[in-house]
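Have a look at the structure below, then the notes.
Then we have chain A:
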Amino acid sequence: MGKVTPKSPLPIRIAALAICAGVGALLSRAVLAIPETESGLAPLVDANLEASGVKNAVTAVLLNFRGYDTLLEIAVLMLATIGVLSLSVTQKGTWDPIAAQADPVLSALARFLAPVMILVSGYLLWAGEHAPGGAFQAGSVVGAAGVLLALSGYARPAWISRFALRAAISVGFIVFIAVAIGEMIAGGLLLQYPADLAKTLMLLVETWLTVSIGAILVSLFIASASPAEELRMRSGGER
Partner candidate 1 sequence: MSQTDLYTLAGSTLFVIGLYGLMTRPHLLHKVLALNISSAGVFFVLVGIARRIPGTTPDPLPHAMVLTGIVVTVSSTAFALALAKRIFTETGTAALDASDVDVEEDAGG
Partner candidate 2 sequence: MTWETTALVGAVGAPFLTAVLIFALGEHRDAARSRINLAGAALTVVAVVAAAVAARAGAPDAYPSAGIALLDIGFSLRADMLGALFAVVAGVLWLITTVYAIGYMSRASDRARFFGFFSVCVGSAIGIALSANLLTFFVFYEVLTLATYPLVIHSGTPAALKGGRTYLTYALPAGGALAAGVVWLNLIAGPVEFAAGGSLDPALASTHPGALIAIFALLILGVGVKAALFPLHGWLPAAMVAPAPVSSLLHAVAVVKAGVFGIARIVLEVYGPLGHELGVTQVLAALAGFTIIFGSVRALAQDDFKKRLAFSTVAQLSYITLGVALASPIAIAGGIAHLAHHAAMKITMFFTAGAVSEEVKAYRVSEFDGLGRRMPLTMTAFSLAAIGIVGVPPVAGFTSKWLLGVGSIDAGSGWVIAVLGISSVLNAAYFFPIIHRAWFRTPKPEWAHGPAAGKPEGDMRMIVPLVMTAAIGLAMGLLAGVALSPASWAQTVAAWEFPW
């Protein structure tokens, strides 16, 4: 069995040090030279905040002004999930195997925390319109709740089929795309929210995004988490 040496050979470390010194010098000089007068796009964002349909500037940027970035970002998340699934030993993306590691204390805690976290995420989703929060934060909390549940040994509920899991993973992106196309059909451009519907549509997108982000984060963990059974089997058959 192979072992990994903790250090690289000295010449590599010296070269790396030299490179890092160069990059560091370049970077420090550059960040210190950034003018304190360049206001960037903040005034423009402020001026258009009204028209964006939400009051939280960050949410306005993420969902409206630069909603396209966010659309692609969900694609990144989905991609990572598909990638992780393609690497997982079973390639099934199910929740079951984790159950083997149940821990009573953790599971009690999870039983208490999970509903609270779902509530919190709902709040974050709603609050994102005017205060810190939004789909990502909400989705992360849902994801965290899911991971906690998984860690504490809760198996995948029987009613969640594999298809449903895939649907949960992709629904955010699909709804986002559907809304985008709908806006185009309605006469606008890609992701151009009609003024009167902006808030509603954004909330719709965000809601499904929250579901997807949660499902994705959990799946990332579950699919990548090594099934205990598999581990035992493999550690028996040494190379």
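Keep in mind that, in the parts below, contacts are C-beta pairs under 8 Å (C-beta built on N, C-alpha and C of every residue); 3 or more make two chains touch, one makes a residue touch a chain; residues count from 1.
How were these candidates chosen? In short, all candidates are chains of the complex that A comes from, given by their letters.
Predicted, not measured: the structure shown is a model, and the values here were computed from it.
Touch, as defined above, links chain A to just one of 1 or 2 in this complex, and that is 1. Looking at the complex, you find that chain A touches candidate 1 at residues 1-9, 12-13, 15-17, 19-20, 23-24, 27-28, 31-32, 34-42, 45, 57-58, 60-62, 66, 69-70, 73, 76-77, 79-81, 83-84, 87-89, 136, 217, 220-221, 223-224, 226, 234, 239.
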